[in-house]
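Got a structure for you, written out below as structure tokens; questions coming shortly.
Apart from one protein chain that is not included, each protein chain of the complex appears where it belongs.
Letters A and B mark the chains in the order given here, with residues in each chain numbered from 1 onward.
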Amino acid sequence: MSKIPAYYGFWHHLGSWLLKTSSWLVLLFLILPILVIIPLSFNVEPFFSFTEGMLTLQPEAFSLRWYEAIFSDTKWTLAIKNSFLIGIFATLIATVLGTCAAVGLARDDMPARRLITALLLSPMIVPLIITAAGMFFFYSDLGLAGNYLGVIIAHAALGTPFVIITVTATLTGFDYSLARAALNLGATPLRVFFDIIMPLIRPGVISGALFAFITSFDEVVVILFMAGPQQRTIPRQMFSGLREQINPSILAIATLLILVSIALLVTIELLRRRAERLRGVERID
Amino acid sequence: MSSLTTLEAGQAANARNKKRLTAFLFVVPLLVFILITFVAPIASMLWRSVHHPIVAELIPQTLSELQRWDGKSTPDRQTLQTFAVELHKLNAERLSGKLAEEFNRAYTGMSSVVKASARRVGRLSESQLQAEGAETLLKAHKNWEKPQLWFAIQRAGQVYTYDYYLTALDLEIHPEQGIQVREDTQIYVQLYTKTLNMALVITLLCALLGYPLAYYLSGLPENRANLLMVLVLLPFWTSLLVRTTAWIALLQTNGVINSFLLGIGVIGQPYEMLYTSFATVVAMTHILLPFMILPLYSVMRGIDPSYLRAAMSLGAKPLPAFARIYFPMTLPGLSAGALLVFIISVGYYITPALVGGTDGQMISNIIAFHMQRSNNWELAAALGSLLLGLILLLYWVYDRFVGASNIKLG
């Protein structure tokens, strides 16, 4: 409690105690709902609540049946496959295009930068329902609705703003004279890009790619409007499950997804630290 | 060393232009991609909200007959006859249902009239149709005599129209009085207001919960703060569907919270919490809270605590010192977080759709309803365009006060 020195007496102790308690309550509010899912997914009963047996830790109250249910149901396995397939290809497109654009946007001589940045970031701002409705009309006319290609490029478009943001962040303060020097020494622009710029922005590129991936992996509105039954993804399957027949297989898949997000969180955090070390800047955010 | 010649100036300008071009070339692939895959779809939606040729295609002759009509009485026999012939044809082609749907939008309740009349007119033979088409129509339903109905048909027949925007704003156009507030039902303005209210409540809740937490975290030593930040970041990285599922498990009638409260004897019977606007607000606050905490925390970390200490050692009381010195310095973070939360919650769809029931629905849900259930795509497009306008306005405010390029992640 560095901000409130101890010599302010009772009211301050009370104040700092209140602050601490309320902060912990908010932290619990953030994390408990997510943690609650995990034990529930091992429920032997087809309900979303704790049974007496679970509370008294009877081993027979727990089971892996919902995990088995997921992996033996072709709908879920197709959804898992689709989520990764669509996510990976959308990420590839978003990362390549987004990185390239971020490099251009970061240059001082970029014309109309403000306008173009706003335009390129707009997929992040426009509500998904509007994007999805527009895409439904437009992609249907082009014959792109209801197939993988359509969904992949739609998700790629949604992912690019994140790549731009993360890559731009690693490029601020980048000294272009390095690149110019290399060019003057006769290096090809492509070589300059891969040998000089790339190592520097790689953490940004990777975390941008992760963001693009999670955007696609978590996206359901565009899928709801545009995808056919063949392109069902995990969130789409969860959505219909929650609307129609609620059973703990959804909790089982949710638990698996929590593991995925933990993995992503750890990766991003490691990348951030590495980026800070690389650039030798102390950043606070 | 002479001064710059024109040639040299020209070369410098050329070089600069070349650099600008290089920079631009880097951006072009994505720009083209976004224009085609994202901007064009949205433009097509805007276009659809004003361009509506279907009725003009279904009954072209009736509409051209109607141009002679005085607008005050039942149209003449020839017009009705023309309509009967076109209806007969549409019935045979199974397109009368489409016409019924269109008329129903222009004049509530017309769907069944058109369908029943189409069935009746459809049964006539070719010669009967020529002889008594108009009469059969009038016998099928008395509404065909009403001038208001034909006025509505005339309006529905316009290829370019702003009528869907009128509907989206609960307005209608009257033959004599012009634009006026819709008489029968007013839904949309109310729903926009409700959406904005709920977004405001969610934003306030996020600020109320997020501010003390961010303040507390910013006062901790860095290592400990980073550790606790994981508790903020994990929800941020967790799938939206997972978090919504969690709230369904918690709030259900026989869910975790009710069972817990029943178990410890605080309540006698379970509360109905799921499928209400309460559920929408709670779940969305939980989902959007990290968007408030992250910018707040980032700003607070940057504030030197000695300011506050200095003020207090100069005799300022803690609370006024906080209000006058510390709080204003955190305003950039607070406004960034608040605007972000507000913008996101105004356009939210999934969570209200899953936990909101009938009463927790927001404007996005009615757009989805018109897209998927009532199939009134033009109205969905008009409602969507209004929502888009609202979001762009907020985005513009955000850009002015915070700067869109300052959005940070993680």
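Convention: a residue touches a chain if its C-beta (ideal position, glycine included) is under 8 Å from a C-beta of that chain, and two chains touch if they have at least 3 such contacts.
Just so we're on the same page, contacts and distances are computed from a predicted model.
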Which of "Extracellular solute-binding protein", "NADH-quinone oxidoreductase subunit M", "MoxR family ATPase" or "Spore coat protein CotJB" matches, in UniProt, the chain that is not displayed | "Extracellular solute-binding protein"
So which of the visible chains would the left-out chain be touching?
-> A, B
Would you indicate which residue among B:101, B:132, B:145 or B:170 is in contact with the undisplayed chain?
-> B:101
Residue among B:52, B:88 or B:115 that touches the chain left out of view | B:115
Based on the whole complex, identify which of B:158, B:253 or B:335 touches the chain you can't see.
-> B:253
List the chain A residues touching the unshown chain?
-> 47, 85, 89, 92, 96, 136-137, 139-141, 143, 145-149, 152, 190-191, 194-195, 198, 228-230, 240, 243-246
Residues of chain B (touch criterion as defined above) contacting the omitted chain = 93-98, 100-101, 104, 108-112, 115-116, 119, 184-185, 187, 252-254, 357-358, 371-375
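Rule of thumb we're sticking to: only the chains that are shown with their structure count from here on.
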Can you check the complex and tell me which residues of chain A touch chain B?
-> 1-5, 8, 11-12, 15, 19-20, 22-23, 26-27, 29-31, 33-34, 36-37, 40, 47-50, 93, 97-98, 100-101, 103-105, 107, 109-111, 116-131, 133-139, 141, 153-154, 156-157, 160, 162, 164-166, 168-169, 207, 211, 214, 217-218, 220-221, 225, 234-235, 238-239, 242-243, 246, 250-251, 254, 257-258, 261-262, 264-265, 268-269, 272, 284-285
Provide the residue numbers of chain B that touch chain A in the complex, in ascending order.
-> 16, 19-20, 22-27, 29-31, 33-34, 37-45, 48, 209-210, 212-213, 215-217, 219, 221, 228, 230-235, 237-250, 252, 254-256, 259, 286, 289-290, 294, 298, 301-302, 305, 308-309, 312, 318, 343, 346-350, 354, 364, 367-368, 371-372, 377, 380-381, 384, 387-388, 391-392, 395, 399, 404-405, 407-410
